[in-house]
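All protein chains but one are shown in place.
Chain nomenclature is as follows: A and B, assigned in order of appearance, with residue numbering initiated at 1 for each chain independently.
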Amino acid sequence: MGASQSNSQQGPLNSRQGQAGASEEAPHGRLHRIFDSDIWHSFSHSPITVLSAIITLLFFLAAIFAPLIAPYTPFQAGSLHLMDGFTPPFEQGMSGNFYVFGTDDQGRDVFSAIIYGARISLLVGFCAVLFAMVLGVTLGLIAGYRGGWVDTVIMRIADVQLSFPAILVALLIFGLAKAMIPRDYQENMAIYVLIISIGLSDWVQYARTVRGTTMVEKNREYVQAARVIGVRPAVILFRHVLPNVMGSVLVIATIGLALAIIAEATLSFLGVGVPPTTPSLGTLIRIGNDFLFSGEWWITIFPGIALIMLALSVNLLGDWLRDALNPKLR
Amino acid sequence: MMAQTDSSETPLLEVLNLRVEFPTRRGTLVAVDDISFDIKPGEVLGVVGESGAGKSLTGTAVINLLEPPGRIAGGEVRLKGQRIDNLPQEKLRHIRGRQIGMVFQDPLTSLNPLYTVGYQLEETIRTHMNMSEGQARKRGIELLSEVGISAPQDRIDQYPHQFSGGMRQRIVIALAVCANPSLIIADEPTTALDVSIQAQIIDLLKRLCHEQGTAVMLITHDMGVIAETADRVAVMYAGRLAEVGPVQNVIKQPYHPYTKGLMGAIPTVGQKLERLTQIDGAMPRLTEIPSGCAFHPRCPKAFDRCDTERPDPIAVEESKVACWLYDDARVLSGETEQ
Partner (left out) sequence: MTDVLQDKRPSVQPSGPLVSVQGMSKYFDVSPPFLTRVLQGRPRRALRAVDDVSFDIPHGSTFSLVGESGCGKSTVARLLVGLYQPTQGEIYFDGSAVSQLKTRRHLADFQRRIQIIFQDPYASLNPRWRVRDIIAEPVRTHRLLPEGAALRKRVAELLDHVGFSNKDGEKYPHEFSGGQRQRISIARALAGDPEFLVCDEPTSALDVSVQAQILNLMKDLQKELGLTYLFISHDLAVVSHISDYLGVMYLGRLVESGTASDIFNDPQHPYTRMLLDAIPDLEMSGRKRIPVAGEVPSPMAPPAGCHFHPRCPFADARCREEIPGITESKNVRVRCHAVEEGRLTPEVLAEAAAART
């Protein structure tokens, strides 16, 4: 056990301790085990990570319960007070309503718009990551396990795609979709097209990582034992290999979520994202940008800060997760 | 600790109550727990034990190469009567290589892949001995031929990857002996090698040390290697010494129940047994070392006292045995000595 003095010795030593705790007769149950684990220890001893987690959680809650939290309903034309337009932050509008982050030209509450915008941003980001993950993991598993020409074809496509910036790929797919979908449906389909274009631009990372891990795992004895038993390849892939590659996939997905949110904001800022009737954070920034130089800075600055905070916290969480799951860095 | 029974020679290396700890967030793990032994000049001391026994850590603790967070938490290490466990790293670096040579299991960890074998040999020789470049090279070629590498004048300019595993281990041995150290610590030097190569390396190590009068601390899990090489054997279990004694005694008439079980568990060629002796259970993890004698839960002869009191090494004939079964013997031998 801890006898030899190699570099990797400290990791196993610590984790073995964790196991020793877990293998007791379990008088404390599952919850105790979570709080006793090494992951929880590394989490609770990193204040930045805890802060990021809290901010991320707040964004998620705000997005899910937007109608309950937002003081106003900014995208129902009837509820807007036009005379409250351009109210600066922390001031009362002419209608007597109070606006923390001020209002835009049409009298929309910027704070409420941010909450609803975060909802769209997170939704698009989440679905895009899920799409990219399912596609990338499946292709990566197949490429890594089959090898040969299947592997060559899949990975060459990935290489070609990697030589373009992801945002360019997304723009291209978005443009293609727009040309193919009839004009009447475009408004409704925009969000799905956005999800697919961001997802398609991001699957390569998953495929590459999963392929590499799969090639290692498929030569490990437990996979060989399954082959000798006569387990079918598809079952081996999904029941044996997949659970063992999910750790690294989770890390990529977390960082990928931040990237997808930024990609969505970029596309929306360029005006090719979601329509202004259901604005995301990116759309809000674009709208506000028009007023930035006429002095109404709050319309674009607050959504911008919100976007930075969200992307940064998710990113920091992903960074921590990568380190926590990597025994060599512990 | 007890005095050596035949203390005609002063020991070259003395280890007194050595303790190695690993602080972790769940408390301190004691990986080497209060062990004492010595090595006389020119003697081969075999340190055996199964994985987790702490034998490699003992070796690295002697030369203070423990990797953090591991640390020496108590005890003394004396080389020729002088304490070396509390020396600063620069002074230790001079002792390592000059007075203590090292051979590890994987020869690649001791060789730098970016430099030729000759460069590494010459550098080591010139660090420790007052020699010119030409002299050092000449000595390097001599050493290579001594460790059995053919055409040394050509091969000295090759890189480690151009040698096979067995040849690399020979080069590591050449590096270890190049400054004529008085002690070599060899940690599993043959474990990574094929059976036929193992015999060659053991032969080489024995021959060199015999010629130069170098003492060896040979750390291994392989009783066969010990039987062929060692003069005395220290058997470790769960970070403690179970038994120290002359190789004949430990291998043929072991005293400690653990050593007995260990010897019975090794199959031998030509002896067709239906079943091997087996010790049930496994070496305890460092987190769950039993009270009293660490071996008592697996011991077929354990009694009440083993559970509560930890046995100190007790002198039995020429051996020292940490086992309560021999407690009476201690009284007897103590009386006879006085």
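Throughout what follows, a contact is a pair of C-beta atoms (placed from the backbone, for glycine too) under 8 Å apart; a residue touches a chain by one contact, two chains touch by 3 or more.
Just so we're clear, the structure is a prediction, and the values are computed from it rather than from any experiment.
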Chains in view touching the one left out: A, B
Sole contact to the chain not displayed, among B:E50, B:D85 or B:E243: B:E50
Among B:D194, B:E211, B:D307 or B:D328, residue touching the chain not depicted: B:D194
Those residues of chain B which, in the complete complex, touch the missing chain: 50-51, 164, 166-167, 194-200, 203, 221-225, 227-228, 247-248, 251-252, 261-262, 264-270, 272-280, 282-283
Positions on chain A where the hidden chain makes contact: 19, 22-23, 220-222, 224-231, 235, 240, 243-244
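Convention: only the chains that are shown with their structure count from here on.
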Inter-chain centre distance, chain A versus chain B - centres from mean C-alpha coordinates, in Å: 53
